[in-house]
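Quick one: this structure, given as C-alpha cells, is what I'll be asking you about.
Take a look at chain A:
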Amino acid sequence: MSNVSTRFWNPLFARLWFVFNRNRISWIGVVLLLILVSLAVLAPVISPYNPVEQHVMDQFRGPSAKYWLGTDEYGRDLFTRIVWGARISLTVGTVSVILGMIIGSILGMYAGYKGGVRDEFIMRVMDVFMSIPTLLMGLFVVAVLGPSTMNLIIAIALTVVPRFARIARAPTVSIKERDYIEACRAMGFSDLRIMLVHVLPNILGDIMVMGSLWVATAVRIEASLSFIGLGVPPPTPTWGGMVREGFEKMLDSPGASIYPGIFILLTVFAFNLIGDGLRDVIDPRLRES
Partner candidate 1 sequence: MNQEHLLEVRNLTTAFRIQGNLFPAVRGIDLHLDRNETLALVGESGCGKSITALSIMRLIPQPPGEIVSGEVFMKGIDLLTLPEERMRKIRGNKMAMIFQEPMTSLNPVLTVGFQIMEALIYHQDVTNVKAKELAIEIMNQVKIPSASRRFKDYPHQFSGGQRQRVMIAMALACRPEIILADEPTTALDVTIQAQILYLLAELKREYSMAMIFITHNLGIVASIADRVAVMYGGEIVEVAPVGDLFEKPRHPYTEMLLRAVPRVDLNIEKLSYIPGQVPSIDRMPPGCHYAPRCDLRMELCDRQDADLVPLPGEPAHRVRCWIRGDSREIQDKP
Partner candidate 2 sequence: MIKFVLNRFLLSIPTLLAILTIVFLIARVIPGDPASVILGDSASQEALENLRHRLGLDQSLIQQYIQFITGVFRGNLGDSLVSGTSVMREVLNVLPYTIDLTIAGVLIGIVFGVPLGILTALYRNSFLDFIARILSLIGLSFPAFYSAILLIIVFSLQLGWFPVISSGNLLDPVQRLHHLILPACNLGLIMVAYVTRATRSSMLDVLREDYMRTAKAKGIPGMVILFRHALRNALIPIITVIGLYIGVLVGNSVLTEIVFNRPGLGKLIIGALNQRDYTMLQGLMVVYSIIIVITNLITDLTYGFSDPRVKYS
C-alpha cells in the first residue's frame, strides 16, 4: 500500500503545486482563507462578547472601541456574531461538499465500473438532479425536512452529489478498459479492491479540485438559505441570517447587514480564487502541455 501511495501522491501534488503556483494571485485566496479559518477556530478566544448576549442600551451602535463593528437591533456585538457565524458557514460549506463528494464519487465510480443499465439509470437520475437549480433544491429540501444544521448540510450535499458522480465516472470508464485492471480481475481481486487501489487514486486529484470549487458555491447557498430564513435557526449567528436582520432594519443601521455580507463575499471569493488556480489542473487542454 505504501508503494501505491508514493507512486500516486507525489506526482499529483507536484502537478497541483506547479499549476497552482502559476496563478500567483490564488495565494491571496489561501491567505484570506487562513485568516477566516483562524477567526472561526479562535472564536471563543477573540470575540469580546457572547454571540447571543444582548445589550439593551446599545442598539444599532456604529463601530467603536467598545463594539468594533457596532451592534444590531438587540444590541448584540456584530464582530462577535460574525466570528461565530464563520464557524457555521465554513462547517456547513465544507461538510456538505465532503459529504456530497463521497456519495457522488461512489455513485460515479460504481456507475462507470459496472456500466450497462445501472450506469445508464444512475447517470440519468444525476442529470435530472443537476438540472434543478441548486438554491431551489436546497430551499425545497429544507422546507420539507425543516430547518436545522444537519438538514442544511443534507440539502446542499444533495445538489453537489451529481457533479461529483459525473467527474468520477468518466475516468473510471477509461481506466476500467486498461489491461492491468483486466489482469487484476483475472487474478481474482475483488471489484471493491480494484476500485480502491487502482481507480480511486486516479480520480482523486480531479475530485479534490472540483471540491474546492464547490465549497465556494456551498458557502453561498448556505448564506442564501440562511438569508431566506431556512438556515440554522436563530439565535445562533449565521452570516446570511445577520444580513437578513440587518436588512430589515436597514434605515436604522446599514452596517448590520453590510459587515456580515462582506465576510460572505470574502469567504466565497477566497474559495473561488483557490479553485480558479486549481481549475487548470482538471483542464485537459492545459494538461497536455
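The rule we apply is simple: contacts are C-beta pairs under 8 Å (C-beta built on N, C-alpha and C of every residue); 3 or more make two chains touch, one makes a residue touch a chain; residues count from 1.
The set was built so that all candidates are chains of the complex that A comes from, given by their letters.
Just so we're clear, the structure is a prediction, and the values are computed from it rather than from any experiment.
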Pick from 1 or 2, the complex member that touches chain A: 2
Candidate 2 partner contacts - residues on chain A that touch it in the complex: 25, 124-125, 128-129, 131-136, 139-141, 143-146, 216, 220-221, 223-224, 227-230, 240, 243, 247, 250-251, 254, 257-258, 261, 264-265, 268-269, 272-273, 276, 285
